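Note that this complex is displayed minus one protein chain, with the remaining chains in position.
Naming follows writing order (A, B and C), and every chain is counted from residue 1.
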Amino acid sequence: MSSSFGEKVKIMIFGQSHSEAIGVVIDGLPVGEEIDLEAVRKFMERRAPGRNAYSTPRKEADLPRVVSGLFEGKTCGAPICAVIENTNTRSKDYDKLKDLPRPGHADFTAWVKYKGANDHRGGGHFSGRLTAPLCFAGAVCMQILERRGIHIGAHILSIKGVQDTPFDAVAVDADTLKAVTEKVFPVQNDAAGEEMQATIAAAKENADSVGGVIECAVVGLPVGVGEPMFDGLESRLAAAIYAIPAVKGVEFGEGFGVAALFGSENNDNFTYQADGTVRTTTNHHGGSLGGISSGMPLVLRAAFKPTPSIGQTQDTISISKGENDTLAIVGRHDPCIVPRAVPCVEAAAAVALLDLICRMEQ
Amino acid sequence: MSSSFGEKVKIMIFGQSHSEAIGVVIDGLPVGEEIDLEAVRKFMERRAPGRNAYSTPRKEADLPRVVSGLFEGKTCGAPICAVIENTNTRSKDYDKLKDLPRPGHADFTAWVKYKGANDHRGGGHFSGRLTAPLCFAGAVCMQILERRGIHIGAHILSIKGVQDTPFDAVAVDADTLKAVTEKVFPVQNDAAGEEMQATIAAAKENADSVGGVIECAVVGLPVGVGEPMFDGLESRLAAAIYAIPAVKGVEFGEGFGVAALFGSENNDNFTYQADGTVRTTTNHHGGSLGGISSGMPLVLRAAFKPTPSIGQTQDTISISKGENDTLAIVGRHDPCIVPRAVPCVEAAAAVALLDLICRMEQ
Amino acid sequence: MSSSFGEKVKIMIFGQSHSEAIGVVIDGLPVGEEIDLEAVRKFMERRAPGRNAYSTPRKEADLPRVVSGLFEGKTCGAPICAVIENTNTRSKDYDKLKDLPRPGHADFTAWVKYKGANDHRGGGHFSGRLTAPLCFAGAVCMQILERRGIHIGAHILSIKGVQDTPFDAVAVDADTLKAVTEKVFPVQNDAAGEEMQATIAAAKENADSVGGVIECAVVGLPVGVGEPMFDGLESRLAAAIYAIPAVKGVEFGEGFGVAALFGSENNDNFTYQADGTVRTTTNHHGGSLGGISSGMPLVLRAAFKPTPSIGQTQDTISISKGENDTLAIVGRHDPCIVPRAVPCVEAAAAVALLDLICRMEQ
Partner (left out) sequence: MSSSFGEKVKIMIFGQSHSEAIGVVIDGLPVGEEIDLEAVRKFMERRAPGRNAYSTPRKEADLPRVVSGLFEGKTCGAPICAVIENTNTRSKDYDKLKDLPRPGHADFTAWVKYKGANDHRGGGHFSGRLTAPLCFAGAVCMQILERRGIHIGAHILSIKGVQDTPFDAVAVDADTLKAVTEKVFPVQNDAAGEEMQATIAAAKENADSVGGVIECAVVGLPVGVGEPMFDGLESRLAAAIYAIPAVKGVEFGEGFGVAALFGSENNDNFTYQADGTVRTTTNHHGGSLGGISSGMPLVLRAAFKPTPSIGQTQDTISISKGENDTLAIVGRHDPCIVPRAVPCVEAAAAVALLDLICRMEQ
């Protein structure tokens, strides 16, 4: 098992979908940093279920209780532990799943890996619910980053072919990020957003689900963040983002698009600004050169698969009978996880970046 | 700095493009494993420069000298250290680059990060040359994996729009992998390969470069490899692969394609085989569910940007003058790094997978 | 900060003496292991304060609430998190200490390290209270070790010159350990125990405190536990035990006594037993050769300094006034921490050993 991440700023996430509680311990944060817990809770609400018509009706309090690590409202050098109680859990919904692994879920792989000892209820430790403590950790890290002038924001770039306006990789700034992340449905082009929501509603109507792509940008990063080779920006950010269930692709800057470009097109020339700082005129590299921040906006995209829990009848196996069987999932589930995943991507990025920043040379 | 990777099987890569030597230490390997050094060298040759018309004319001996860790040809519990001498180095080629950071390279970011103390010659520690020790480590790990029935192979999936036949994600097997990796130009469709090589040659003609996509498959993985959350298969493999210079995207299974599918299309149903094993009928998930291997072939793709070193004149800055300047790179460089990167992707995957396998429950 | 330990079995301890709660997350435990929480609580009671006349009158419920990681009473692959509420906290007792660092405590060093942002109340994260979650983690690990035939037990070897009978390093067995650890005052020679308690009572009478030595033995360890060099048995056990506040010395086998022996005296000869196993006829090496377990009982000793909190008036500084001052500590404190530290040493050993055992070759 490894539900921990980070070298200087370390987080360890605990809990299962239906255990008594879930939560996170954060060790190694800079000291004396004021943490606004009300702002943390507001950030976590962006991930919370039940905010609109198409998302799962399960209501989570999701109010984290910070039991350690803050003293007079500030980080004090001791690890922060936040505990989120699991209250509204209907374990019976999942009884059948012990026998019939859900296609697209970790039920089968976890069952084999742990020789049947895993907590299968609601996906156990593999549940998307575990992104709640990730969001807590991300929100804490984000406040510390913002105090250093670093801002992170993400939006829905596409859902089942419906495209939002991408960020301008050169010009995106803190205001752009703030504007889009404050929306209930975080897109830049609201008309596209309406169409996305209609697409999701139609899928739901059909007992089906859809996936999408989230684009995330980080502005204000100083030059020099990221370590060479295995701890470069891309390695660390991808490792953190792939911890979010359902992510199947992560790309930076031009991403897979680089395969269609000439070097003369893809290279970003350096140029001095009037104020003496160095920038590139274009930003195909997405803010990272050699795994190290260039001072340009960091731009990445993550692809999310359609929610595997769908109401349609699917083929699967019956472990108890040792033969093929079918399954129709009746529990609560989102027809599209993408909207709720937007803050999760920001949180994963925040955790990875603060760790790298705190690792830098004194 | 962090040029180390792995928890149970740990590697640490050292060296700069023009230091006396480069190399790698590998700690934590299973003990008593015979290592065929001739096979290792043969694997490394696939990465070596100068194998054909379009690749850099720099000849590297690249013969690793194993100075420790093997006893009577077998792993003995002590770390393996392999040293590769840097012989054919023309440092003078790079003198100018100390002042004029090359667009698309880490010259500028490393210079700022290390306050000018970095070894700029040939990209220093950020050089693609450092993938030679990665290939050494990967080749060693691969032999141990193969003894456990696990086979890794990759091919060029596309170069500047020219597409090879992708792997059949359900049917790909060890023979398929062996066949394609034994080719000098590793594609499944040789006609596409011819076209790719013509594309590369044309770019070279133009003092330009092109990028591409590499597809890698792993067959024979047992169910259960991968740890939850931050150490899932995707997180670990992406972290390792992003350590290869020029990678800007990594995706698994259907990858970014999931964004266009319904859940009912993307889910892979489980079914019992005649021999009692469980497989999925399709493989959109690419062999990983919840970050844990499903027993299906693991399929991933990595996007490589066009070689940033191009002969055309480019805009950049002069650090010494503090003003904008231009640069035409005259040193040796590949017009397309993709063919030589194929074994690097396999090696990164091997290192990450062996570490995860050795971390599994006793 | 680093309140985490372990590579395969990782623990992360959180909390401050007067935060809302303290606790621990344990990741990487073997799966399917039944954990008897009643036995855990019984183990933790051995550390709990207020058990007798001379120990601190602060009553701690110290009932850990396991909020995750167990499913149907067994480890399920997800991290265990145990939360212990801080109930009986009288913060006012410590108000003065923010200004007047207590001699022998971490008040001054923590205040400088964290630039005044540390939680000073009751020693904050440096409080001996943080050994409660360590004992929780140790008790869990110990149950898993015992299932593998490995038993850990410790006793008070000396308090202020009063000596208990040491373990017989060759013959000590599980029964010996069980017998001594079940005692309220864990000594082998009860007469010595009486004298120790009289010594402690006399120190208390005098508003003073005393220290002592704890001896710990581990029996049933297979040959081969421990990794070479920095992760040898001694390195790992010492690192874990030194995490217990007040420890100033850790030695193994003959320990500092080796300095007075000839090699011909100190070497332990190997010999075949009737049953074909190999043992040494003596055990000066204390069960570890080259950092690896030899199959002989592992024997170690830890020296604990006298409780630094004493009622006598002591010289210290006043931070606010910037001048020398005096301090008489009036809060609750043990005149001797050694009796309550006995299970802490066992717990630290258990955590370190289970991690090493789980790291061994498959």
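In this text, a residue touches a chain if its C-beta (ideal position, glycine included) is under 8 Å from a C-beta of that chain, and two chains touch if they have at least 3 such contacts.
Keep in mind the model is a prediction, meaning the values are calculated, not measured.
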With the full complex in mind, choose from C:L130, C:I144 or C:V342 the residue touching the hidden chain.
C:L130
Please give every residue of subunit A in contact with the chain that is not shown.
7-8, 30-31, 77-78, 228, 358-362
List the subunit C residues touching the unshown chain?
1-5, 7, 13, 101, 103-106, 108-110, 112-113, 123, 125-126, 130, 158-161, 203, 206, 208-213, 223-224, 226-232, 234-236, 238-240, 242-243, 245, 247-272, 276, 278, 280-281, 284-286, 289-294, 301, 303-310, 312, 314-317, 322-324, 359-361
Spell out the interface residues on subunit B facing the chain that's missing from view.
1-4, 10, 12-16, 19-23, 25, 27-29, 31-32, 65-71, 74-81, 83, 110, 113-119, 121, 124-125
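The definition used in the following text is that only the chains that are shown with their structure count from here on.
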Report back the single chain whose CA centre is most distant from the CA centre of subunit B.
C
Averaged-CA centre spacing for the pair subunit C and subunit A, given as whole angstrom
39
Here the gap between subunit A and subunit B, centre to centre from mean Cα coordinates and rounded to Å, is 26
In subunit C, which residues are in touch with two or more of the other chains?
31, 77-78
